[in-house]
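One protein chain omitted, others in place.
Letters A and B name the chains as they come in the text, with residue numbers starting at 1 for each one.
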Amino acid sequence: MAHHFGVIRFPGSNCDDDALHIVDTVLADRGSTGEFLWHKETSLGQVDALVVPGGFSYGDYLRAGAMAAHAPIMEAVIAFAKSGGPVVGICNGFQILCEAGLLEGALTRNESLRFICKDIFCRIEGRPTPFSKSLPAGRHVGMPIAHAEGCYRHPDVERLEGESQVIFRYCDAEGGVTAEANPNGSINNIAGICNAAGNVVGLMPHPERACETVLGAGGVAGLALFESVLETLSSGATR
Amino acid sequence: MKAKVYVTLKSGVLDPQGQAVGRTLGKLGYEGVKGVRIGKFVEIELEVDDPKLAEEQVTKMCDELIANTVMENYRVEID
Partner (left out) sequence: MIQHGPKVDAALASEHGLAADEYEKLCDGLGRDPSYTELGVVSVMWSEHCSYKSSRIHLKTLPSDGPQVIEGPGENAGVVDIGDGQAVVFKMESHNHPSFLEPYQGAATGVGGICRDVFTMGARPIAIADCLRFGNTEHERTSYLLHGVVAGVGDYGNCFGVPNVTGDVVFDDSYNGNILVNAFCLGLAKSDRIFRGYASGVGNPILYVGAKTGRDGIHGATMASAEFAEGSDEKRPAVQVGDPFMEKLLLEACLELMEEDVLVGIQDMGAAGLTSCSVEMAARAGSGVELHLENVPMREEGMTPYELMLSESQERMLMVVTKGKEQKALDIFAKWDLDAAVVGEVTESGKVIVKMHKEVYADLPATLLAEGLKYDRPRKRPDYLDEVAYLTLDSVADPTNLGQTLLEMLAAPNICDKSWVFEQYDHMVRHGTVVRPGQASSGVVRVFEPESGRSKGVAIAAGCNSRHVYLAPYEGSRLAVASAYADLVAVGATPLATTDCLNFGNPEKPGIMWQFAESIRGIGDACRLLETPIVSGNVSLYNETDGEAIKPTPMIGMVGLLDDIDQVVTAGFKEAGHRIAVVGTLAGGLGGSEYLKHCHGIEEGAPVAFDMAKHSKVFAAMLEMTKAKILSSAEDVSDGGLLCCISECCLGGEALGANISLPVLEGRLDELCFGEGPARFLVSYTDENAASVARMASGCGVGLLEIGCVGGRELRVSVGGELRLDEPIDALARAFHYTFERIS
């Protein structure tokens, strides 16, 4: 069954090509297609799922994601999310979804105060979401991170944990959730979360950079995230 | 004593951040925003009691570390 992804393009998005490459080329044989959606649009057209990609929307000036959250297209994104459509925000996309109020919490400067680009591991946890279904909870996978503002903060993290909204948690190569394995100082090693309804997911790691063996990372763990959405859509489980 | 330091970009130095914020304010419907420039506000707690000495110390700190005097100005207030 064919499924169509919209990849939102803000001024300063720079992982937009990467995301489109996965949903439109790498997964083409699985019936996946994709297109860019320009930030000045007010309608999404016919899409089955949305990717808010990484980058530096509006230069990340003021606060990462702050200005993109007010872009014209965001009203349509919010409506799509409220109606149960699957939305994933990757890196800057996660920051934008938090600023737009679709996800809880905020992302602040890394504890080291430096940009960090490297491979990390994270454990799959929490409730099943359209983006993590084919990744069994408790497993851990390798993905790269590349961000300066990925330190997750939440005023009531116990509730978030209690509701099983933490979906990805930084861990070491053996799956242990340790302080050393936390690359940016995020509370409880949180790398990714979902909203209360479970259809909106945000994560700092870059699954779209871990889909092809030829690339330096070598792993393909990220592919499962996109495959999850395709499976979810095929089963008609959303909307 | 407490010192308040306001660090601002020197006039004429490009402020990409301020520009981007200004443009977005315009798009949000705030008309008549002529310009936005963004700076830093720093609070420093000091053990000294003499305001003059405090100002001297903080001025030195600003020159050495807090402000980048190549492109920033600063103003010190002592409470």
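Just so it is clear, contacts are C-beta pairs under 8 Å (C-beta built on N, C-alpha and C of every residue); 3 or more make two chains touch, one makes a residue touch a chain.
None of these values were measured; they are calculated from a predicted model.
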Absent-chain contact - pick from A:17, A:35, A:111 or A:231: A:17
Using the touch definition up top, pick the residue from A:140, A:154, A:169 or A:209 that touches the left-out chain. A:209
Where A:60, A:104, A:125 or A:227 are the choices, the one touching the absent chain is A:60
Among the options A:1, A:79, A:117 or A:197, the absent chain makes contact with A:117
Touching residues (missing chain, whole complex) on chain B: 10-16, 19-20, 23, 68, 70-71
What chain A residues would touch the chain not displayed? 11-12, 14-15, 17-18, 21-22, 54-56, 58-61, 114-118, 144, 146, 148, 206, 208-209, 212, 214-217
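What we mean here is this: only the chains that are shown with their structure count from here on.
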Rounded to the nearest Å, the gap separating the Cα centres of chain A and chain B is 35
Given the complex with chain B, which residues does chain A contribute to the contact? 58-59, 61-62, 67, 70
If you look only at chain B, which of its residues touch chain A in the complex? 16-17, 20-21, 24, 27-28, 38
